[in-house]
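Notes follow the structure.
One chain of protein is taken out of this complex; the other chains stay put.
Note that the chains take the letters A, B and C in the order they are written out, and that residue 1 is the start of every chain.
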Amino acid sequence: MTAIDVNPGLLMIAAGLLACLLPRVGRQLLTLGTPVAGLLLLIATPMGALTTLPIFGYDLTLLRLDGLAFPFGIIFLIAAFLNAIFALHQDDRLQDSAVMIYGGAAVGAVLAGDLASLFIYWELTAVSSVFLILASRTERAYSAAMRYLVWQIGSGVLLLAGILLHYQETGSMAFTTITLGSVGSWAIFLAFGIKCAFPLLHNWVQDAYPEATITGTVALSAFTTKLAVYAFARSFAGEELLIPIGVVMTCFPVFFAVIENDLRRVLAFSLNNQLGFMLVGIGIGSEIAINGAVSHAFAHIIYKSLLFMSMGAVLYRTGTVKASELGGLYKSMPLTTIFCIIGALSIAGFPLTSGFVTKNLTLTGAEYAGYFWIWLLLIFASAGVMEHSGIKIPFFAFFSHDGGHRVKEAPVNMLIAMGIAAGACIFIGIFPQTLYSILPYEVTKSPYSVQSVVTKTQLLTFSIIAFGVLIRAGLYPKEIPSTNLNTDWLYRHVGRYFVGVLAYMARWAWAGVCGGWRATLGAAHGLIRRHYGPDGAMGSAWPTGQMAFWATVMIAAYSLIGFWYLL
Amino acid sequence: MSDKTPKDGEPGWFERKRNIDKVWYVLLVFGAILTASEFLYEHHPHFAIEEIPVFYEIFGFLAFVFIVFAGKALRKLIMRDEDYYDRD
Amino acid sequence: MSPEQLLSYIPLIPAAGALVIPFFASRPNARETVTLATAGLLFLAILSLLSQFMAGARPEVTLWQVTPILSISFRLEPLGMLFACVASTLWIVNSVYSIGYMRGHDEPRQTPFYVCFAVALAATMALAFAANLFTMFIFYELLTLSTFPLVSHSRTPEAMRGARVYLIMLVGSSLLLFFPAILLTYGLAGTLEFTQGGILAGKTEGAVMGILLGLYAFGIGKAGLMPGHFWLPAAMVAPTPVSALLHAVAVVKAGVFCILKVVVYVFGIDTLHQSGQGEWLIYAASFTIIAASLVAMMQDNLKKRLAYSTVSQLSYIILAAALATSASILGGGLQIAMHAAGKITLFFCAGAIYVMAHKTEISDMTGLGRKMPWTFAAFLVGALSIIGLPPLGGAWAKWWIAMGAIDSGHAMILGVLIVSSLLNVVYLLPIPFKAFFLPAPRLQSVGAAGVELPDGLERKYWMVVVPPCLTAALCVVLFFQVDRILALLAPIVSQ
Partner (left out) sequence: MSAAPGFELGHHLPALQVVVPLIGAVICAMLRNGTLAWGWALIVSVLTAAISTMLFVAVQAGGTISYGLGGWAPPYGIEYRVDLLSAFILLIVSWAGAIIMVYARQSVMHEIDAGKRAWYYCMYLLCLTGLLGIAITGDAFNAFVFMEVSSLSMYTLIAMGKNRRALLSSYQYLIMGTIGATFYVIGVGILFTLTGSLNFVDIAERLVTMQMERPAIAAITFLTVGISLKLALFPLHSWLPNAYAYAPSVTTSFLAGTATKVAIYLLMRIFFSTFGEAKVFEILPTTTILVLLSVSAMIGASLVAVFQDDVKRVLAYSSVAQVGYITLGIALANDLGLTSALVHIFNHALMKTALFLAVGAVFLRIGSVRLHDLDGIGPKMPVTMAAFALAGFALIGTPGTAGFVSKYYLAAAVIDKGWWGLVFVIAASSLIAVFYVGRLLEAIWFRAPGALAQKASDPPLSMLLPIVGLSLAVIWFGVDTRLTVDVAHNIATMLLGGVK
């Protein structure tokens, strides 16, 4: 193993472990420096590089670099770097360390070539990331973290089961294309699906992300789900089942996002919707669609980080991200406002932003493949994105009616991080070829045809006009402090009663078992004591007559039996 | 816009009715221009539906309205108090 | 020394320690030095034996031919080697911890404590090396007897009750089931010597084998298979070092070790697997895994919760034995080592918390993390290992057991493993999480004496804090060194 063949993920993890021992300055140098070093290392690694390590009978592929892994590796490291800048203002040993390990695990998983390694990194992302939620140090965050962890580890152990079944079936541990069919492949599919927030398995995202720390949410939004997207792209590219799943994912969160009051939760719904686009791309599986998914993931990480950063900045300054309590912040936090708007435009997919150039690939993929309804729903979902991320986030946070917060602009490090991210959004929007050049497949067509620019702009503009009409007519729903039920209701509410009943029954049964056991023993003890105790027939001293009686009985019995036998 | 925090009570630029109207009209004009531009380039529709005139405009508008109203309806079904889960 | 000599002397090392310790009863420092020296010596001897073992040595010694049929004999084989390594390694750590705990807590009767501990270790070593069922049975019982005074150490009525349950359950099951099982085995096989491939191979089949397996599974009560598990929670009245070493390592592991050994060398993996008579045990073990986890969730007393967790985790090994495939047996062997390292960490932490803050109930530990970060960090690592997450040792054990489940055609056992892992998450992780991340409620931030816990507790009581950190580190090391353990175990499954 030469130096160049090291998985940059391991570098990050090692740095993360080291970080928890260092003082603040050292830690910051490490959080900033390691992603950069990792990037350099990754870029220097030749395509096709392969490092294997034989262990317990398998060949672990510690490093496998190809066209698919490369863009994900790059963007994960960039995200880690951005997050490091964004977090410079805080002095939190645990979070610094956890983010690095978390990011490192994600990078490691992307560059791992076998399923065993994937499993290890998969679980590592779960365990390291939970600290970002816990670090909020509130009851709510703790509960959310526990639920999050159960989902994540559930995904991990399901993955393990799937891997082992798959291994038994195929004899291969290679992390590569898997055909859906056997139990093992379904288990792996589902494990990926949990981490990718499939419909009905999605709720951990909305549950946990808004409870994480300001910086933690940014990191969370970048790695976990995109790792799952990568895993799908690697193993289930062209699996048609992903298309309907993806479409559902693009559409249904938008309705929830409209009425959600917590803006970070809105972003979490939006995250779900964006993942849908990626999954559709993977499900279509054509070169262009895969390119679309990968590039979309790439761009998405940047603008979603940007949006979470901006909301983080708001939270940092005002102490809340509830739409009903915010508004008018453009005056106090103008730069943040601008960066947020850039992020919003990007996610909505306006021309000249990164969202446009990447989403376009997926849509084109759907068009080429002739999936009309899919295409139509994706267009619909795009309008939905415009609604919740493009308009709702910036409008309610920074404009709308004045929430009365008179605060300072975000700290410089946050502004720098947001600035870089915003710049990247626009840079990619204007020079899409830079991103296209690192995609798995060659992109021949520029996204900027007149038609696509015009039609997308029309779509989005008229969405905004609709917003204007509704809000001027007073029809736009007010932001209300509320909790909106979701699938977590099943386990947080129904489940609580269910568990309550179950626990009651379990306690009852347990007490029954213990009590029954005790009662039986007690009864037996009493019975034995009655007969064999000092006052019992057996235990008391017999009078001489009784002894003699027994002697006679024995003689008689022996004789009778003896004679009887003789007969 | 300066770095100084604005004084209380002094409405910001975006809080004046006149300014908001300005923005609104600019938006409408931009929409009109976009609609007009539709007729200035060659269409390569992939699906028949794209051939409908002003399809994107209508679709965008209606989709948005639908989403908002659907969301409102959804509220009736799933909205609970903020401390719903914190109660015991 | 020749491996034969080593083999016969190793159990004598702790026994000799037990004889020497009482002479220093009035000089605690000297007494503890003896304990530590004995532990160190034992460890070195085991290391030396290990190196010879890895070089291929398979020593056998017959210490005493009691009767023409019965003999006390030792034979070194992989499982025993592993078990001896685990127990002797952890004894050193545990000795340091014991000193910290017993002194920190001002326990009475420390001399008998160390004596019994050494005797228990001697029994454990002898058990690990047992070459036949008779030897195994003898030291199995000796282990029970020598740990009774440890369990009843505090002499409170509650402790006596717990100790009584402990003794009666263990001796009772061994007399009523284990002993007849040995006799039946002799009746069927004509020998009691452990043999590669199993002495029952070809000697019996059908229901008799199933019944015999049942006699062993429930007769070896130390393995804690439900419903024979009551003794373990009852034994939690013991001082924590005892719970840690004996109830995470020596005693319970002796139980599952015996079961593994019986399956491998008495039944024979292939024989048992082909007969299908292990089927019921798979379900019994699965039931225990899940049910014990559920019961663990209901416990607020930390040591009780850990005890039920142990019951659950031990059944992994019974499950592995019942699955009777190469992979599962390897997994079972791994679990012996991995669970030992993980669970001893948790017990150490429980004891450390008790020494430093006098807390025994989990609900009182919220917010303690800031006062004792190393303790709870170690707890977290241990818990993660128990759950089976990489990069901690526990992951490999589950990996191999799961593999074994698939190999033997019981894929649905994977469901049990998944559910169990999640239950582990739910009942173990809240403890460190709440300690670290939730504020201490006002009332609970004070110690037993009604004063706020001072800072620097961990520095003051370093002897109870360093050991869990070491064993937590061991969990990580084991993950990366699993190859060595597998290499050690491999011979049992290669015919």
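Following the convention adopted for this analysis, a residue touches a chain if its C-beta (ideal position, glycine included) is under 8 Å from a C-beta of that chain, and two chains touch if they have at least 3 such contacts.
The model shown is predicted, which means the values in this text are computed figures rather than measured ones.
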Omitted chain - touching chains that are shown: A, C
Residue of C:145, C:419 or C:490 in touch with the missing chain, whole complex considered: C:145
Touch with the omitted chain, as defined above, among C:58, C:164, C:370 or C:460: C:164
Hidden partner interface residues of chain C, rising order: 64, 66-67, 70, 72, 134, 137-138, 141-142, 145, 149, 152, 155, 160, 163-164, 167-168, 171-172, 175-177, 179-180, 183-184, 186-187
For chain A, the residues touching the chain missing from this view: 528-529, 532-534, 536, 538-539, 541-542, 544, 546-548, 550-551, 554-555, 557-559, 561-563, 565-566
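Operating definition for what follows: only the chains that are shown with their structure count from here on.
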Distance from chain B to chain A - Cα centre to Cα centre, in angstrom: 30
For chain A paired with chain C, centre-to-centre distance based on mean C-alpha positions, whole Å: 36
Overlap residues in chain C, where contacts from two or more other chains coincide: none
Residue numbers of chain A (touch at least two other chains): none
Complex contacts: residues of chain A adjacent to chain B: 140, 254-259, 261, 328, 330-332, 334, 367-368, 370, 372, 375-376, 379-380, 383-384, 386-387, 399, 402, 406-409, 449-451, 454-468, 470, 472, 475-477, 480-486, 492-493
List of chain B residues in touch with chain A within their complex: 1, 3, 5-6, 8, 12, 14-15, 24, 27-28, 30-31, 34-35, 37-38, 41-44, 46-47, 49-50, 54, 56-65, 67-68, 70-72, 74-75, 77-86
Chain A - residues contacting chain C, complex: 55-56, 119-120, 123-124, 126-127, 134-139, 141-142, 145-146, 149-150, 153-154, 156-158, 160-161, 164-165, 167-168, 183, 503, 506-507, 510, 513
